[in-house]
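Provided herewith is a single structure, encoded as C-alpha cells, for subsequent inquiry.
With one protein chain withheld, the remaining protein chains of the complex are depicted in position.
To keep things simple, chains are lettered A, B and C as they appear, and every chain counts its residues starting from 1.
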Amino acid sequence: MTKSNKIIELEQVVIRFSGDSGDGMQLTGTLFSNLSAILGNEISTFPDYPAEIRAPHGTLDGVSGFQVHLGAQKIMTPGDKADVLVVMNPAALKVNVHEIKPGGVIIYDEDTFNTTGFQKAGFETENPFVELGLKDVQLLSVPLTEMTKLSLEGSTFDSKAAGRSKNMFALGLVCWLFNRPIDKAQEFLMKKFSKKPEVLRANIKVLVDGYHYGNNIHLAVSTYRIGKSNIEKGRYTSINGNKAVAYGLIAAAQKAGLQLFLGSYPITPASDIMHELAARKDLGVRVIQSEDEIAGISTAIGASFAGNLAVTSTSGPGLALKSEAIGLAVMAELPLVIVDVQRGGPSTGLPTKTEQADLLQALYGRNGESPLVVMAASTPDNCFDYAYMAAKIAIEHVTPVILLTDGFIANGTALWKLPSLNDFPSIEPPRAIVDASEWKPYLRDPEKLNRYWMMPGTEGFMHRIGGLEKHCITGEISTDPVNHQKMVDVRRMKVEKVADFIPPLTIYGDEESDTLLVGWGSTYGHLRSAVDELRESGKKIALAHFNYILPLPRNTHEVLSHYSKIIVCELNGGQFASYLRSQIQGVTFQQYNKVQGQPFEVEELVVYVSTIL
Amino acid sequence: MTKSNKIIELEQVVIRFSGDSGDGMQLTGTLFSNLSAILGNEISTFPDYPAEIRAPHGTLDGVSGFQVHLGAQKIMTPGDKADVLVVMNPAALKVNVHEIKPGGVIIYDEDTFNTTGFQKAGFETENPFVELGLKDVQLLSVPLTEMTKLSLEGSTFDSKAAGRSKNMFALGLVCWLFNRPIDKAQEFLMKKFSKKPEVLRANIKVLVDGYHYGNNIHLAVSTYRIGKSNIEKGRYTSINGNKAVAYGLIAAAQKAGLQLFLGSYPITPASDIMHELAARKDLGVRVIQSEDEIAGISTAIGASFAGNLAVTSTSGPGLALKSEAIGLAVMAELPLVIVDVQRGGPSTGLPTKTEQADLLQALYGRNGESPLVVMAASTPDNCFDYAYMAAKIAIEHVTPVILLTDGFIANGTALWKLPSLNDFPSIEPPRAIVDASEWKPYLRDPEKLNRYWMMPGTEGFMHRIGGLEKHCITGEISTDPVNHQKMVDVRRMKVEKVADFIPPLTIYGDEESDTLLVGWGSTYGHLRSAVDELRESGKKIALAHFNYILPLPRNTHEVLSHYSKIIVCELNGGQFASYLRSQIQGVTFQQYNKVQGQPFEVEELVVYVSTIL
Amino acid sequence: MSVISYTPQDFKSDQYVRWCPGCGNFAILNAIYKALVEVGVSPAQTAVISGIGCSSRLSYYMNTYGFHTIHGRATAIATGVKVANPALSVWQFTGDGDCLAIGGNHFIHALRRNIDINIVLHNNEIYGLTKGQFSPTSPKGLITKSSPFGTIERPFKPAELIFGAGGTFFARTVDVDIPTSVEAMVAAAKHRGTSVVEVLQNCVIFNDGAYKTISTKELRVENTILLKQGEPMLFGKNQEKGLVLDGFNLKAVMVGQNGITENDVLIHDATTPDFFLHQRLAAMSGPDLPIAMGVIRNVSEPTYDEELVNQIHEVQSHSSVKTFEDLLNSIESWEI
Partner (left out) sequence: MSVISYTPQDFKSDQYVRWCPGCGNFAILNAIYKALVEVGVSPAQTAVISGIGCSSRLSYYMNTYGFHTIHGRATAIATGVKVANPALSVWQFTGDGDCLAIGGNHFIHALRRNIDINIVLHNNEIYGLTKGQFSPTSPKGLITKSSPFGTIERPFKPAELIFGAGGTFFARTVDVDIPTSVEAMVAAAKHRGTSVVEVLQNCVIFNDGAYKTISTKELRVENTILLKQGEPMLFGKNQEKGLVLDGFNLKAVMVGQNGITENDVLIHDATTPDFFLHQRLAAMSGPDLPIAMGVIRNVSEPTYDEELVNQIHEVQSHSSVKTFEDLLNSIESWEI
C-alpha cells in the first residue's frame, strides 16, 4: 500500500487539513497557506465547513476541512484532490476518502483511530482503510495526540487543553514535509495569540516539536519541494473574497470622497463583510446591524438618499427579502451596492455550501420593469476590484448594482498584491451642473442618462422622490401613460448605457477554436485551469468568462457568434445559459451544470470537454 | 359639429361614463352593463379609477371612468374608444378627449360646464370643445344637475344630496338612448339600497325622470338598437376577475373536500379577493388579514402544512416581499396558491393601472433553483377556471402555484354563465398510499413526482419538514452533494410533469398563416379581437395565447416552429418573449410591447400587424 | 439652532394637496408647517421620510428634502438617513398601517435603539389609501371592507407598544387641535432620540367620527386633559377637575370637593425614566377619565446616532489607520 519515499519536486501541490470542528483546521490551513505565500508561492484555499450547527465530536457531520493549493504559478483553484491529506480522526478520513489523489499521502492521528473513533464515524470494522477500499495511497500514522501531550508535559496545560494544540503538531510536521520556514509560523502565532501568552507558548512549543518530529524520524513518505513562483514583485497578503469586498468598498468610498455606510443582517456566508466593516470605525465606516434584511437595505437606501456610499450585504434568502426595496432604489434612482454572497438554495438550502443559483433572482426578482446592473466577481482577490467597480458604477450611473460572489470565493483565499489606489479610476459623484433654480430631480446626464444625486443638507436643491411613477423631469407623481412608457424606457436605457463603460469581452485560450466554454463568476479558476490542461494536451479550446452580466459587454454577440459550439458551465441549473438565450438570438448554447453545493473540479471539466470535442 | 339624428342598428357599442370620483360613475356603469347583460347582450367592462388618493373635486386627477362594451357577440374587450361618452364635468371631458370615436355622442352636464368647472379642469377658454379641437362628434347638452334637483323638489333631500343622484338621471337617459328596460334598473336599485328606503326612492325617481326626459324631448342625437347575442342559454351574471378568483378557490376547496384559507394583506388591485373571501364565513372560509405580506404567505404556508387549501393574494410589491417564503413552499413541497394581481411597476409604480410586468418575478424571483408552476388567467370570467385549476395543480402536484391576473381583468367584468361543479374535474389531495410505518415524507408519486401530503392530526404520520436541503426520501437534513443534485432535479421535474396534465397549445385564426401573434394572460380579448378584425379584412393571421407558462404546454415548440414570423405582444418590456427565447431554441421571436399602465387597444394592434404583414 | 427665521411658506412645496376634503391630514400638515418654523432648522437641513398611505403623501407637500418610500419601511429608511448624516433634522410621517402593521418591526427597533428621528403617527384606525380595511389600531368589532362581520382582533395601544419597546418620547394630539400638535411636534424635535407624536386623525371617508368625542374644543375641554410638564393634572372647563392616584390607578376628582385641594392633584412629569405613570396616563379613556393629550413621556437617554459617532471618534483617537493605505499597511503582508 505504500510506495518508496522520495523527494518530489513539484510545480504545485494540494494539501487538505481535515478534522473535527474543534480541531482548529481552519487556523492550521490558513497559517500553512500564508507561510507558503511568504515563500513566494501562489496560493488558493477553500475552507469546507460543516453545516452551521456544531455536530457531536468525532461524527461525520462535525468534520471541518481546509484545502490549500500552492505552487509556482497559475494556481487558479484550491485544487480538485489532495496530494496530502491530514486527518485528525476517522470521521475526517471517511468524509474525505474521495478527495485524495492516487499516490497521495494520508497523515492521520493514530490516537483517534480506535474503536470509539471508528464507531463515531460509522465504520463497521477496525480497519477503516480497507473498509473504504483505499488503495494507492501512502499512509503516515502519527500519534498526534500523544506527542502533543508529551510536548506539553510539565506545562500548566491539562491534557484536555493540550489535546487542542495537536493541530500545531500537525502543522509543524507538514511544514517539515514541505520545507516551510518554522520561524515565520512562529511570528504568525505571536500576532494571533499576543494577548494569551500562555497559549502562545504552548502552541509554539508543539509546533516546533512537530517540525522536529518529522525531521528526526525521517518519516517514510515522500517529501516535497515546490518551485517559487515568478509573480510580479511587490507586497502581498492573502485575502478571502469577503474581506476583499469590504476593502474594495472602503477604497471606493475614499476615492469618491464619500462616507461608507453598510446596513446588513447576519447571514452565512456573507456575515464576514459586515464583521470586517464594523471593525473599521477607524475609517469612519458606519455599520448598522439591522433587525432584518429589509431594514438592512432600507437603512442603506436612506443613507444613499442622504449622500453616503451605501451598501447592503446578504446571501440568497436575504436578497429575496430585499426584492421590494431594491425596486424602490430602481424607481427612486439612487446609488446602492447590493452584495449577494450566494449559497446553496432554494430556501434556507445549504447555507455553508456554494452555488451560483441567485443569478436570475438578481436579474429579475422584482415587480415591474425594474432594471439594474448585475456583475460578479470571479476570484477571492478580484472581489476587491469588482466591489470597487460596483461602487463606481452605482455612484456614477446613480443606480443600484448587484454584485454576486459566492461561498467559494467569499471564504476561499488567494494571494493579493496590495493595490495602490492611484491605479484605480476616479469616482465622481454626479452633482447637478445647473443652478438650483433650474435643476429638476429627474434631469439627466445626456451621456449616461443618470439623474444627478443631490443630498439633504445642500442649500437650494430641496426635492422629493419616491416609489410611485414620476414625471420624467420634475419627479412629480404621474400616471400619464406616455410618461410611464418614457420612464420605463429610460430606466432600461440607463442600465444599458453602462455597457459603454465596461471592458469588452475577451477570449482566453484558442480564439480560433470551434468550441467555447462560457462561464461567469467564481468558476473562473476551474474553467481556466481546465482550458489550460486541455490545451496542454493539444486540444483547441477557448474560454469567455463574464464579470459583467447586466448589461453584457457590447461585443458579446459578436464574440460568441464566432463559435459553433458554446457550452455554458455553471453551478446552477443553467441560469446564465437561459439568460444568454434570451439576450442573444441566433446562437445556440449548450450547458454543463452542477448543483451539488461544491465548486467544479478541473478534472471533471477536462473529462467532459474532452468527450464533446 | 353635429350630424342628423337617426336610429343606428349596431352589432356592438361602447359607452363610457366619466365624472368626478364622487359622481357614482362606477355604479352607473355597473348597472348599465348588467341591464344590457340581462337583455342578452355580451358585455365587457373596465373601470378606470383615478390614482389611489381622492383628488379635489372637479380636477383632472379626480376623474373616474367606467367603460362598457356591449353587443350581440364576440365582445372580448371593453372596447377601444367610446361611441357614447357621458361626462359629468369639464375635467371628465378633457381626460377622455381621445377616448371618443369619430361621429360619437358626448352627453354632458351643462350645469357643470361653467367658468369654475373650466378653471378646475385647466381650460383656458370658455369653450372646451373648441379648445380641445373636438370635431365630428355629436354633442348633447343636458342640464343634469338642474333636472335632478327639479326631479327631487319637495323631497327631503337638500340640493347637495340631490346633486349626488345626477348619475341616475344620466343612467335613465342612457337607458332611453339604448332601449334598456327601466324596470330592471329599478330592481337592481331596490337590492342595492334596500336598507336606505329614502335614498332608494330618490334614485328611482331621478332614474325614471331621466328616462322620460330622453323620451319626451327626443334628443337630437342618434339612438341605438343593439342585436341580441346568440350565446348559450343559461343563467348568467356579470363578474369581475377578483370575484371570479375568489369563487374559483371556493369551488376548488369544496371539490377537494378541504377548508379554504386565505392569508393576505390589502393591496390595490388585489384587495377585493380578500374582501370577497372574508365575507364568506358562511362557507367556513378562514381569512387572516395579516400584518404584512410576509405574514400573509407565512400563515398560508402554515395552513397548508395543517391541511387546508391555502392561498395568499397580492400584487407586485407584495409578491416581491413573499419571495423568500415562496422558496420555503418550494423546498418544503407544500400546496399553495399565490395570486398576483399585477399592476404598474416598478416599486409602488402605478397602483391603479394595469401591466403584465411581474412575469419574470413570478418565474425567477427566488434564491436558488426554485421552480414552481406559473399560470395566468386571460379574461375576468376565466379567472374562475384558472383559480380552480391553480388550486387543483397545487393540491395534486403538491407545489406552490403562482396565478397571474392583472388590474385590467381583476376589475373589469364579463358575462359569466353560472357553472356547475359537476363539469369541473375532481381534485384529489394525494395522501400516503402506504402504512405509516413504511411512509417517508419525501416518498413520491411515480407519475407526478409529488410527495404525499400528510397533515398534523393524522395518527402515525408524524414527520418533520423544513427549508434546509433534505434527504430525498427521509426528509432528514442532508448536505450530501449528490443528494442535493437529485433534489434539485426532482423539484424541477415535478414541475415539468405538470405539462402532462394541462391542455396543449391551440391556435386561433389561420393556422396556416405565416405570422403568429403570441400573447399570454389578460391581453387575450384584445389580441383575439385584433385577429378577428384582421381576418375580416382579408389578412391571414393566427394567435397562440398562453394560460400555462411554467411549464409550457408540451407542444409549444412544435406549434411555434410552424410560423416564420412570431410576434409576442405584451404589456411589459418583453418578458414573455425573453422567457420563450430562453426555453425555445431555434425560433425567432419579435416583440410588440406597451408599458403605459393601459390595456392594448384593438386598433393599435390591427394597425401594427397590418404594417408588418 | 439658526439665526435665520422661517415662515410656514418656506416649508410648503408647490404641490396640490390631494387629500379628501375634510380629511384630518390637512390640519396635521398645517401643524407641521408651524412646528418647523419654531424648530428653526432650514428646509435644506430637514429630511421628511414617509411610507405609503394617505398620510404618507405628506412628504410631497413639504419644501424640504423628501422621500415617499415604500409601505412600512419609512422608519428603517429614516434610520439610515439619520445615521448617514446626523446633522439632519429627520421626520417621518406614517399611518397606523404603515407604522404598526407592515412597519411594526422597524418601529419597535427604532424605539429600542433610540435613533434621533421624529415620527408623526397619523392614527385614523383604518387603512385609508387602500379604501377601508381595518388596521392594527381599529377597535375590536369595527365593520370594514375586510371585516364585514366586525374585526375579531384586539387593537394595539400605540403608547403601550412604544413604552414596551423602550420608547423615550410619546405625545398625543388630535388633528383638529393644531396648537397642541405644534407644541408636541416642537417638543419631539427638541427631544433627542426616537420621538413619537400620535395624532388622532379623522378619515372622513372610511372611518368618520372615530374621534368624535374629542372633535371640538368644547368636547375636548370635557373629555381630555392637556398635560404640561411640571404642572398639576387639572382639566375641565374651569380646570376644576384633577387626577389623583387611587392605588395604582388614576382617578378623576373635583378639586375643592371632599376636602381635595390642588395640592392633592398629581404633577405631570414626562421625564421620569420609569414609565408607570406615563402608561397610566396614556391608557386613560372615557367616560370616567379624560383622554390624555400633549407630551406624556419625554425621557433623556443616549441616542444611537450619538453613540455611533462617539464610538467612531473614540476608535479613531486610538487608531493610526486613517486611510485605506494605512489599512493596507496595518495588515499582515509580505514582500515577494
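Keep this in mind: a contact is a pair of C-beta atoms (placed from the backbone, for glycine too) under 8 Å apart; a residue touches a chain by one contact, two chains touch by 3 or more.
Just so we're clear, the structure is a prediction, and the values are computed from it rather than from any experiment.
S.K.: For the chain that does not appear here, which of the shown chains does it touch in the whole complex?
M.R.: Across all of the complex, the chain we cannot see touches A, B, C.
S.K.: Which candidate, B:G79, B:P128 or B:G307, sits in contact with the chain we can't see?
M.R.: B:G307
S.K.: Can you work out which residue in B:I294, B:A391 or B:A530 touches the chain that's missing from view?
M.R.: Missing-chain contact among the listed residues: B:I294.
S.K.: Quick one: say which of B:G467, B:G509, B:P553 or B:G573 touches the chain that got left out.
M.R.: Here the residue in touch with the unshown chain is B:G467.
S.K.: Considering the whole complex, not just the chains shown, which residues of subunit B touch the missing one?
M.R.: Within subunit B, the residues that touch the unshown chain are 34, 37-38, 40, 188, 191, 229, 231-237, 247, 250-251, 254, 259, 261, 263, 280-284, 286, 288, 290-292, 294-295, 298-308, 310, 324-325, 327-328, 332, 418-419, 421, 455-468, 476-477.
S.K.: Against the chain that's been left off, what residues of subunit C make contact? List them.
M.R.: Contacting residues on subunit C, toward the hidden partner: 101-102, 104-105, 108-109, 112-114, 136, 149-150, 152-157, 160-166, 248, 274, 276-277, 279, 301-302, 304, 307-308, 311, 314-315.
S.K.: Provide the residue numbers of subunit A that touch the chain removed from this figure.
M.R.: Residues of subunit A in touch with the missing chain: 52-57, 59, 61, 265-268, 271, 274-275, 278-279, 281, 287, 289, 291-293, 317, 347-348.
In the analysis below, only the chains that are shown with their structure count from here on.
S.K.: I'd like to verify one number: the distance from the centre of subunit A to the centre of subunit B, where each centre is the average of its C-alpha atoms, in whole angstrom.
M.R.: 46
S.K.: Roughly how far is subunit B from subunit C, centre to centre by C-alpha average, rounded to an integer in Å?
M.R.: 40
S.K.: Do you know which subunit C residues sit against two or more other chains?
M.R.: Residues 52, 70 of subunit C each touch two or more of the other chains.
S.K.: Residues of subunit B touching 2+ other chains?
M.R.: 317, 347-348
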